[in-house]
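The structure under discussion is supplied below as structure tokens; questions concerning it will follow.
As you look at this complex, bear in mind that one protein chain is not there, while each of the others sits in place.
What follows is chain A.
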Amino acid sequence: MSLRTSLKALPTMLRIGFSEAVAYRAEMIIWVLATTMPLIMLALWSAVARTGAVGRFGQAEFVGYFLAAFCVRQLTSSWVAWLLSYEVKQGTLAMRLLRPISPLLAYATEVLAGIPLRLLVVAPVVAISLWVVGAGAVPASLGGWGLFGLSLVGAWLVTFYLNVLLGTLSLYLESSQKLMDIYMVLYFVCSGYMFPVEFFPPGVRMVIDVLPFRYQMGLPVELMTGAHATGPALVLLAKQWGWVVGLGVVATLVWRRGLARFAAFGG
């Protein structure tokens, strides 16, 4: 679809997506409650830190880390894999394919449109983090904010493209549900969502660093809480955006090829 058509339609798509997110407000609250894992992990790791720091993490650092993890999760999460898989199975993807706009763009705007509502949850959490941790809860400089912002956008894109890839596999496999379950487990363990990735032993850490999961969660959290100097931060960002480009290309190719297999079941 042409960029011009897409850009012209984008504001209306976002507005209507927001209206839908508001209509599903109960679902949104349940989703927020379901993503409170960082708060549980915070309680757990704070208890551990009471007897002594874990690496560079004392109680205050854990508060800063897990509240940042909660915020990053709210702002980067995506449900496109499940939605796409469902729509492939039900055949309702057909209704999206009939429109002269990329279904992937439509999915993206639906996810993005939910962010303003999530900010209502994120803002007080950031305020609490600032109150408990102090200035270290957020980037210290404008440049730091810039790097954090870039990592947040990168994390959103990596998560979105992984979701597209997993959802699109429904066009190739009879069910990609189990793959999604495996993905979620890997995400929880390897991304820094349940504990900082630096807690992994060095050998495992090397593997974690080349997988995409850290760039979905750990990196933005680390940059929000000032864990890296500018140089190492830029290296990590380059790796993250490498994943963005790589996954973007692969997801788009798999999607395009997969459409030839779409059976448009039902009706």
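Please note the rule applied: a contact is a pair of C-beta atoms (placed from the backbone, for glycine too) under 8 Å apart; a residue touches a chain by one contact, two chains touch by 3 or more; residues count from 1.
Here is the rule we use: contacts and distances are computed from a predicted model.
The unshown chain of the complex is recorded in UniProt as "ATP-binding cassette domain-containing protein", chosen from "ATP-binding cassette domain-containing protein", "Transcriptional regulator", "Xanthine dehydrogenase family protein subunit M" or "TolB-like translocation protein".
In the complete complex, the residue from A:Ala140, A:Val235 or A:Ala263 that touches the missing chain is A:Ala263. Here the missing chain is touched by one residue of A:Thr35, A:Gln59 or A:Thr92, and it is A:Thr92.
Screening A:Val54, A:Leu83 or A:Ile101 against the full complex identifies A:Ile101 as the residue touching the chain left out. Mapped onto chain A, the interface with the missing chain covers residues 1-2, 5, 8-9, 11-13, 16, 19-20, 23-24, 91-92, 94-95, 97-101, 174, 259-260, 262-264, 266-267.
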